[in-house]
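Data block below; observations after.
The complex appears here minus one protein chain, its other protein chains still in place.
Showing chain A:
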Amino acid sequence: MVMDISPYGTLSAERLTIVGMSTEFAEWLRGRSDEQLRELVTLRPELITPVPAHVEGLAGRASSPSAIGRVLDRLDRFTSAVLETLAVLAPPVAYRPLRAQVARGLSGPADSVFEARFRETVDRLRSLALVHGPDRALVPAPGVREVLDGPAGLGPPAAETFRHYHAERLAELVEDLGGGGGGTKEGLAALLADRETVARLVGEVSPQARAALDELAWGPAGGRVPNARREVRVATARSPIEQLLARALLAATGEESVVLPREVGLFLRDGRIHRDLSPVPPPLGGTARDRALADRTAAGQAFTFTRAVEELCERWSADPPGVLRGGGLAVRDLKRTAALLDLPEWAAALIIEVAHAAGLVAASGSVDGDWMPTPGYDAWKVRPAEERWTALATTWLAMDRVPGMIGERDERDRLRSALHPDLRRAAAPEVRATTLAMLAAAGGPDAPLAPTLEAVRERLAWEQPRRRVADRDRLVEFALREAEQIGVTGLGALSGHGRALIRPVPGSGAEGGSRTAPGSGAAELLAPLLPEPLDHVLLQADLTAVAPGPLTGELGRWLALAADVESTGGATVYRFSEGSIRRALDAGQGADEMLAMLARHSTTPVPQPLAYLVSDVARRHGRMRIGTASAYVRCDDPTVLDEVMADRRATPLRLRRLAPTVIASKTSRATLVDSLRAMGYAPVAESLDGDVIVTQLDVRRTEGPPQQRVPAAFTGLDAEVITAAVRAVRAGDAAHRARRRPVDAPEGQVPRSPATATIGALREAIRQGSQVWIGYLDSQGNATSRILEPARMEGGYLTAYDETRAAVHRFALHRITGVAEVQG
């Protein structure tokens, strides 16, 4: 059975009925149960921020273009298609014909899956207040059709597209189309609504013109042609476009734009509104992984990633790269860092960005600063590995920065550099969350799925077809790539700890307020998969030390000083060399101390060549000593120098006897010469403490505050708030409808009560839904007295219906002087 579609709903007609529709919609909304309203505001939390005063207010907000736009963005392809179909058909439409029309767009059969899904979808659209009315007369909520502008890629109805045509032209068209009765746009629309007429007209045009029509048939319905307003008749039409314009198969909407009228579009679509529709999402193609293996792989990567961040901070401690004048990190420095970390540039950029977003590195000062670790890094470094990782991974999930774009050119052809302030995409955290949620839902519990990039993109396009996110496909790609690099996924499948990371924290909501730190569950799951810190190494005759796992802090630092790292990974290979031993000696280590340290932390005897190396380097170390002196005194006769040394006037010169015949001084030569002359001698010197100067790596820290944390993603409203909001709306609505007169507050002052008692009493009133009498200091400081029906209390404010003002208001809790029960 084919249903005829009559796209009558013209805009002007709509506008006439808009007021009536709104009232109808508000009435329908009012008729919903509290439970249903709670569901509505749970699904569309933006409707109660702030809480509307009454149901009309709620209805008005629910039909505002921005609110509708937001909820449409969250609809999947099938749900959108149902709504679009309803918008194209002339409402009200009954359930069955609507289903039949949607079914025509299906790629598969209209089976029971479709039936069930359709039922569910209609109910869901109703829950979302996008559709109202009973099954026998379904109507889109006011505002939906406007926001859906061009549903399913169809052009506007003929009555709309030909609106701007002048009467003579309309008459010409009607005549050419074989109609009579003068030229009105309604007449033209009626002609185009006739399938046979359109079939005839389409049959007349040339193949090229037909091809142009087919091009526009499945949308977008608009196109650009030069001189679109030319007024051609069927008889004189030459080019394909002229043939179409002359037959009103195309309507000019501007000097250079044309559009396919909806009636023609529907004809070309053979009565269908959609094609290739599927009631269920496309299957997520990919490879099933072994859960344990995926977890272990992800944990390995998590460990590697954490190590890399640490490595980055250590490198930048000793040798911080500069901040570019426009902010960010120079390309050269990024390349250098990537080489140091032995990673491709994108991975290094990710590490840098995450470390920055997690507050581990920051710029020191705004002008001519350097990028270097913050004190936060020192705090992070001493935490257990799993917590370090969790801190990084949660930061990554929530950050709005897009490391993947580093190295590309922006719209103005400037290179996007790492850490540059502009490297943001507000949608990035959402895309990450959606992508990972998709992974979490894919595959069985023991065989998590590693979907392909295309499958994820396809699924996302199905789930949110209307959501317009710039570069969404690329953001998805980045999200998957980065999740793997960070160790959230392993072998492409979501790991156990990754799952815990994105899962809403259990226990929240039930016992409001007792939220655990985000990702603590992830840390617990990750911990057993990470290698245990060790306190021993294997020493070998080729002068290497192999640490077969991460080392405890003290040993790790010592080895980093006394040996060079040769390779990292699960284990660390250190190599002792003359240079590294010398470095340790320079840092104040003694040979015996080093040998003892080696013996203590080695599971096997210290190899003879290594012990020999340490002693050999120590033997030569410090045999030669070097100091700074700006001048010296030399004299062949030591007695003269004895005299100088003994002279009290020489004390301020800070003289030092280096050898019997040499004195060194730190004063300048001129000063020395002058002083010695004053004492009755002649020239020269150096001054030293004489001790070995202990050198240490110049570890630097910025005092600048860590970068501001990214605000936590919106987590939805909790049940309590929703219930309160619905109650407030209901209360407000009751007042509104009853046109309750303001109630006079009882005479006299409300007895003062302590703050805790006030809050207790208000909370009780909220619970029971009862009225209270309060004393309130208004913003001018005047003591007033009100009768309230409290709805909810949060953030130091009470939201309540004020009987004395007949409106919903917010009251600052600290200005409530007292609470009493309402008498009688």
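By definition in this document, a residue touches a chain if its C-beta (ideal position, glycine included) is under 8 Å from a C-beta of that chain, and two chains touch if they have at least 3 such contacts; residues count from 1.
The definition used in the following text is that contacts and distances are computed from a predicted model.
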When you check the chain that is not on display against UniProt, which of "Hydantoinase", "ABC-type quaternary amine transporter", "DNA 3'-5' helicase" or "Energy-coupling factor transport system ATP-binding protein" does it turn out to be?
-> "DNA 3'-5' helicase"
Looking beyond the chains shown, say which of A:L37, A:V102, A:C313 or A:L543 touches the absent one.
-> A:L543
Which of A:D34, A:D342, A:E454 or A:E554 contacts the chain that the document leaves out = A:D342
With the full complex in mind, choose from A:A94, A:A440, A:A571 or A:L595 the residue touching the hidden chain.
-> A:A571
Hidden partner chain, touching residue among A:R30, A:R74 or A:R296 = A:R296
Out of A:L529, A:A618, A:A650 or A:V808, point to the residue that touches the absent chain in the complete complex.
-> A:L529
Residues of chain A in contact with the chain that isn't shown?
-> 293, 296-301, 303-304, 342, 484-485, 490-491, 529, 531, 538-544, 546, 548-549, 567-571, 573, 604, 607-609, 612, 620
